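This is the structure, below, for whatever I ask next.
Only one protein chain is missing; all other protein chains are in place.
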Amino acid sequence: MFDRFTRGELHLNRIEAFSDGVFAIIVTLLVLELRVPVLPHHAGVTELRNSLFDLAPKFLSWLISFIIVCKFWLNHHHIFSLARHANYALVWMNSLFLMTQSFIPFPTALIGEYPRNPLAVSVFGCVMAVNTLLFMLLHRYILRNLMKPELKGTEDPHILAKSLVGPLSYLAGVATAWFSIEAAFVVYMLTPLWFITPAAPRPVNSTKQC
Amino acid sequence: MFDRFTRGELHLNRIEAFSDGVFAIIVTLLVLELRVPVLPHHAGVTELRNSLFDLAPKFLSWLISFIIVCKFWLNHHHIFSLARHANYALVWMNSLFLMTQSFIPFPTALIGEYPRNPLAVSVFGCVMAVNTLLFMLLHRYILRNLMKPELKGTEDPHILAKSLVGPLSYLAGVATAWFSIEAAFVVYMLTPLWFITPAAPRPVNSTKQC
Amino acid sequence: MFDRFTRGELHLNRIEAFSDGVFAIIVTLLVLELRVPVLPHHAGVTELRNSLFDLAPKFLSWLISFIIVCKFWLNHHHIFSLARHANYALVWMNSLFLMTQSFIPFPTALIGEYPRNPLAVSVFGCVMAVNTLLFMLLHRYILRNLMKPELKGTEDPHILAKSLVGPLSYLAGVATAWFSIEAAFVVYMLTPLWFITPAAPRPVNSTKQC
Partner (left out) sequence: MFDRFTRGELHLNRIEAFSDGVFAIIVTLLVLELRVPVLPHHAGVTELRNSLFDLAPKFLSWLISFIIVCKFWLNHHHIFSLARHANYALVWMNSLFLMTQSFIPFPTALIGEYPRNPLAVSVFGCVMAVNTLLFMLLHRYILRNLMKPELKGTEDPHILAKSLVGPLSYLAGVATAWFSIEAAFVVYMLTPLWFITPAAPRPVNSTKQC
């Protein structure tokens, strides 16, 4: 039954093209939430300035989500550079991961619209934690099953355990939201810094990495 | 007159790039239907929670359509890996198929908005049945006219007959919708499992498949 | 001053990637105009059916524009396969062409919304005529300046004159709109058939064409 998923030796280029398309669209769609304020048509400078300031939570949530998706893109690029090909299991794990990525505009809009509501702020962190867990699943599957032979041993063997810091940090933000909204935003802003670049390869075969 | 369509020896890469772009955009646009609920600005946690629960049919329809489009993408990838090049007939069949794919956000929004209306639920199934039939046409055309010589014989000769299970299953969902909405949703969720991975190649030349 | 535009020997792949991205997004965005009808939440089958029928002009305009953009994509693919590289002049002609392509969702929405208004129907035809003229400019520039040496002589020398049938046909539709809306729609539907496939190469060097 599950055998069929280990079949398939797909070139990575179409999977990467599909994924890159999804990433590119997500980051660009985020801006659609930044709607121009609706004012009387001959509104003056002061009114426009005030209503632009009111958009501050939307700008902030746009910024945070943009950085997070770019961080996922970079790490996605990295782990796919480790794989020798894809099988159907990897394709479907990748699709599920992309599904949760493409969901990101929703919680981003939610905290932009209700920035003082702890439920909205929590939902954002939960979605990011799920994204990170699915990413780790993808990473783990590649490390265990599809690693390029020449790169074996270059990845830190504790990389997955260390990656847990990501979802735990998002979940800390989720809990924090019920006490202090501001603190939760700070946690969400700092979390992508953990894997702002993929971990350095170990010096076994320290040749080119991609 | 129809001769002109068998002309053309197009490389597959631009067709795949165009198709991948369309697939990537479809799956990502689906999330735009998940609109943040409109509440009074300082709405509390309870109100937000309730209105998020009200979105449940939209989340569900988003999920089903996402899985269905990913399944089409994977199978599209597979059948194009069988072709040695494209001619104009294939380009146009592919365009028609992509047209019906790009239509998917409409019935998805329809069942998300009117999940208890049997007509809405039926329309969804009909659209998916048409998509599957156009996909089969594409598959059949490649098998008969554009197969890579070295892959001849690796495809199950009954693959097209077996593929009919897809549209028939969607049409069963269409009929079911008039008796039980819930059962129709279940049928729609189960149907993509039929070709969750492309059929295994026959062991004639069991070398790389893509 | 204009010298700078003939500089540059750009590989075609990034230009094609950018163009394919734009084409893919245009065709997929067209569906966003097909909005789910707004009905009372427990509207019955009859009401939903009637309001879906009311969308007929939108479905029709979506269909026509989808076919037209796919036709442009295919012919774009063809003429770029004739070029040995791109210079900056070609890049900018291509950008202007893509600008008018990306404008297509606007007149499409316009005739979907006001299908009985001759001005709306005329605007649609004018936009398509401008698109075709810019495409011909692109074609002409490649034929005169950037043709692959091995393909010289394979293009019909009268191809540009023959291509004029496209804009003339759209303009005939524009004029027709003021007498009969239905006839104008028919003209718009038939026009893309003129170059539904690129013209056949002449048998000078009848080897591969792309």
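Labels A, B and C are assigned to the chains in the order they are written; within every chain, residues are numbered from 1.
Here is the rule we use: contacts are C-beta pairs under 8 Å (C-beta built on N, C-alpha and C of every residue); 3 or more make two chains touch, one makes a residue touch a chain.
This one's a predicted model, so the numbers in the text were calculated from it and none came from an experiment.
Engineer: Would you mind spotting which of C:I26, C:C70, C:M136 or C:L151 touches the chain that isn't drawn?
Structural biologist: C:I26
Engineer: Pick out which of C:H11, C:H42, C:R144 or C:H158 touches the chain that's been left out of the picture.
Structural biologist: Final answer for the missing-chain contact: C:H11.
Engineer: For the chain left off this view, which of A:L10, A:L30 or A:M93 is in contact with it?
Structural biologist: Checking the options A:L10, A:L30 or A:M93, the one contacting the hidden chain is A:L30.
Engineer: On subunit A, where is the contact patch with the chain that was removed from view?
Structural biologist: These residues of subunit A touch the chain that is not shown: 16-17, 20-21, 23-25, 27-32, 34-36, 39, 41-45, 48-49, 52, 63, 66-67, 70, 73-74, 77, 81, 196-198, 200, 208-210.
Engineer: What is the set of subunit C residues that contact the non-displayed chain in the whole complex?
Structural biologist: 4-5, 7-11, 14, 17-18, 21-22, 24-26, 29, 32, 88, 91-92, 95, 98-99, 102-103, 105-106, 109-110, 113-114, 116-120, 123
By our rule, only the chains that are shown with their structure count from here on.
Engineer: Quick one: superpose subunit A on subunit B by CA and send over the rotation angle as a multiple of 5°.
Structural biologist: Superposing the C-alpha atoms of subunit A on subunit B needs a rotation of 90 degrees.
Engineer: Point out which chain occupies the most central position, where each centre is the mean of Cα atoms.
Structural biologist: So the chain sitting closest to the middle is B.
Engineer: If you average the CA atoms of subunit A and of subunit C, how far apart do the two points sit, in angstrom?
Structural biologist: Taking the average C-alpha coordinate of subunit A and of subunit C, the gap between them is 36 Å.
Engineer: Which integer distance in Å separates the CA centroid of subunit B from that of subunit C?
Structural biologist: Each chain's C-alpha centroid was found; their separation is 25 Å.
Engineer: Subunit A: which residues touch two or more other chains?
Structural biologist: Within subunit A, residues 21 contact more than one other chain.
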